[in-house]
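Left out: one protein chain. Kept in place: all the others.
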Amino acid sequence: MSSAEEVVRGLAGRSFAGVDDFSNQELSCVLALAAEVSKDRAAFSEVCRGKIMASLFFEASTRTRLSFETAMLRLGGQLVSAIDVGATSLAKGETLADMARVVGGYADLIVMRHPWEGAARVVADYAGIPVINAGDGGHEHPTQTLCDLFTLQHERGRLQGLRIALWGDLKYGRTVHSLAFALARFGATVVFRPGVGFAAPEHVLSKLATDYGGELVRGDVLLQADGEGVLPVDALYMTPRSPHQLAMLPHLSAQLELDQGVDALYVTRLQKERMQAQKGDLRPEDYPVVDRKLLRRKGFERSIVLHPLPRVDELSLEIDSDPRSLYFKQAHQGVPVRMALISLLLGCSPRVTEPAEGLGDDWRPVSHPVYTHDTGIRCPNERCVANQPSELRYLPQKFVLIVGTPPRVRCWYCDHEMEPPVIATAEAYDEPTHRRKYHPARSRWAAAIRPENLLLSASSEEAEAAGFRPGVV
Amino acid sequence: MSSAEEVVRGLAGRSFAGVDDFSNQELSCVLALAAEVSKDRAAFSEVCRGKIMASLFFEASTRTRLSFETAMLRLGGQLVSAIDVGATSLAKGETLADMARVVGGYADLIVMRHPWEGAARVVADYAGIPVINAGDGGHEHPTQTLCDLFTLQHERGRLQGLRIALWGDLKYGRTVHSLAFALARFGATVVFRPGVGFAAPEHVLSKLATDYGGELVRGDVLLQADGEGVLPVDALYMTPRSPHQLAMLPHLSAQLELDQGVDALYVTRLQKERMQAQKGDLRPEDYPVVDRKLLRRKGFERSIVLHPLPRVDELSLEIDSDPRSLYFKQAHQGVPVRMALISLLLGCSPRVTEPAEGLGDDWRPVSHPVYTHDTGIRCPNERCVANQPSELRYLPQKFVLIVGTPPRVRCWYCDHEMEPPVIATAEAYDEPTHRRKYHPARSRWAAAIRPENLLLSASSEEAEAAGFRPGVV
Partner (left out) sequence: MSSAEEVVRGLAGRSFAGVDDFSNQELSCVLALAAEVSKDRAAFSEVCRGKIMASLFFEASTRTRLSFETAMLRLGGQLVSAIDVGATSLAKGETLADMARVVGGYADLIVMRHPWEGAARVVADYAGIPVINAGDGGHEHPTQTLCDLFTLQHERGRLQGLRIALWGDLKYGRTVHSLAFALARFGATVVFRPGVGFAAPEHVLSKLATDYGGELVRGDVLLQADGEGVLPVDALYMTPRSPHQLAMLPHLSAQLELDQGVDALYVTRLQKERMQAQKGDLRPEDYPVVDRKLLRRKGFERSIVLHPLPRVDELSLEIDSDPRSLYFKQAHQGVPVRMALISLLLGCSPRVTEPAEGLGDDWRPVSHPVYTHDTGIRCPNERCVANQPSELRYLPQKFVLIVGTPPRVRCWYCDHEMEPPVIATAEAYDEPTHRRKYHPARSRWAAAIRPENLLLSASSEEAEAAGFRPGVV
């Protein structure tokens, strides 16, 4: 039995709540099958006969929904759907877990969009059937990332070693965050080119550095090097093709990367609703429009142009007929990509497709230990599913521990991170009460506590309420 | 030809606007087929190929809708749907009859939820295709009752002789009313255990007594007998397994029933929207929460727990993993039950399933005579379909007569009952004008009028306007 067969078999019955739910090999097998579907759609037209997909959209998203629904129908499956369900009983006081258990007994697969971050994870835990996240607030939209990877791989023949410029709103766009992480995993170089005030948030950059094993070069260094100002990038992230060299000469390597131009421009929409808040500040030149002029500049001669759509003004209509403009093709490829994913999760794929470049190594993101102590710390993200009144009743706060000085916790559901200011050690419970001490998270005492013994508190008051006293400062 | 075959054949083309549309034998055949579907779903996957169900939801109800739609798709059928159609032309000035005639020419089956009570009956009268009521205001939701009966029968092996406690909001919940009537028909004992202020309405209790031939024992009697206060029931309804004995010793029998515990707790949701109106009054102890503690009490050791969902607080999350908690299974069984019903109404059932316990007697509710005189009385229910401006134009007021002293009328559409205060006799038309008399409904003169001659008026004024004078008092 080939390894691809094992990988494919392992996908049946699984959920896809976030990109990191799948290993690189698993993602590669989905992309490889998508290429098959794209070439020979007819061969898949009866693959999901008798299966039902529940399309649950708690937020409007016609484009993504139609793409998923088309995919299911093209596999011979069927649909039940609940759209804009904010007002119905599914939302009224009922928990996501109850909803998941009920719908999980009707359908064979759930595709869900929901405003709460981490909602798809919870539904996946309770539904008993595969769940695909079609967007959970500002958190993840992993099938968009699959489509992006597919288009890049399809147009450029590979992912490893590609140079991709992320363009425009890198602050709010969940699609660029997921894509940056995925590109890092596959060994691509990511160039950040935000509009003024739309830089990628620190937690995204820090996760790139912490979790994916590559090298982050900040823009201030790059800008000095960039004589012509052609590509005034904010940051650049490189994954190790030859790690040793990188470690030696990161800034030089970075400049070499930039000098070769980019393989793709990944443009994102200027979010008008947010612009109005800062209208006085935003000048047209602050938001980089991709137009005919830009595409003639050095470094972009062979860049393909992608966009998750809908676009507004950031992508000029004049380049629609340029052969490098692939955003409509990219949108269309959402159907075969989702067909591949659905058929694999439902265990209905009629064949096993070996990725053209082989399976590669089965790289996974760094696996952080679960923080198992209930010390009262809470996820700071108010849109997190674990902070919603209906869900609080049954959903525990849950974190993974990012070891370091200071240590951080990352929410299990929504991936928000937090640096608890106060730290103690679980070993203290073996000590007499008066010797139980807590310390500032950044102190040397804190650094000495072994990760498995860390007790984190949101404040001194909380630590003291739990029976600890201030340590030596 | 077996009798079950005849029963099944008789269901093709029929509508299911209320539970009493079907005889016991018919309900039994639906439940028997549902059991078949549940065991071997694949055998039914092409049964309704080429058929279209119109899913018309004039009120939001995601759960019920998804259950119906899943059922139709699992039979190989297809869907067209109109959801939240309040704003469209289907609702704007157009009559239900016109809508029914148009959609009846498109689809093969209509499933409808509508806020007007009796709406499904009207649509069934005009559509020319089978119509299933998926909820008409506070009136009926007969497929929920089918699902409840199915789960009870499936888990307990029978319906006759079961003891079922109806729990929680027995005042507003249409599901418990329909279920109580159906249980009465199948010879189960119904125990009413409402929250404070949520007792079953008088008209429900009175219909149980009038129409279903059993024995109603009021709670005041039972409470005295109930030393421990374990089950402070409000009322208890028993159908005659040995009718003579019951007639002789009702209260003793009642106590014997209670002493044996209940086979099932049927819990209903505390309607939060109504609670706020009476917040000052409702104490937590007033609404009986079903939790681990309750399930340990005497009489509940082997009670299964059912709930039509969604739940709020009345059903503790802590019992979800208790093997007696069957509410999610109950929700899932909505699909095979509706598959059975749909395939029978469409005449598509591939087989005839003899009920495991045999067909039983073909018991039907008491059939009351239609009140045929147009004496101006109107249904008192303002949510009744016959009282809506658009429907008034073509829909006559229509009643059945509940014979008694005083006589009552029950609305043909919404089942609301009324006791017209003034009564005359149709024979008076043979008398000289000055001898045409009317009487108070509760007078001995009224009692002497034969039912077929009764003329009912909403007031003395109305009777006098119709040419009658006050009778001897």
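A few remarks follow.
Each chain carries a letter (A and B) given by its place in the written order, and its residues are counted from 1.
Note that in this section contacts are C-beta pairs under 8 Å (C-beta built on N, C-alpha and C of every residue); 3 or more make two chains touch, one makes a residue touch a chain.
None of the values given here were measured: they were computed from a predicted structure.
Of the options A:Asp20, A:Glu36, A:Glu69 or A:Glu391, the residue whose C-beta touches the omitted chain is A:Glu69. Considering the full assembly, B:Gly105 is the residue among B:Gly105, B:Pro201 or B:Pro369 that touches the omitted chain. Interface note for the absent chain: among A:Val335, A:Ala386 or A:Ile449, the touching residue is A:Val335.
Panel shows chain A; residues 42, 45, 60-63, 65-67, 69-70, 73-74, 272, 309-312, 317, 328-329, 331-332, 335 of it touch the chain omitted from the view. In the full complex, chain B touches the omitted chain through residues 50, 52, 54, 78-80, 82, 85, 87-90, 92-95, 98, 101-103, 105-107, 393-394.
Just so it is clear, only the chains that are shown with their structure count from here on.
Separating the centre of chain A from that of chain B, both taken as means of CA atoms, is a distance of 50 Å.
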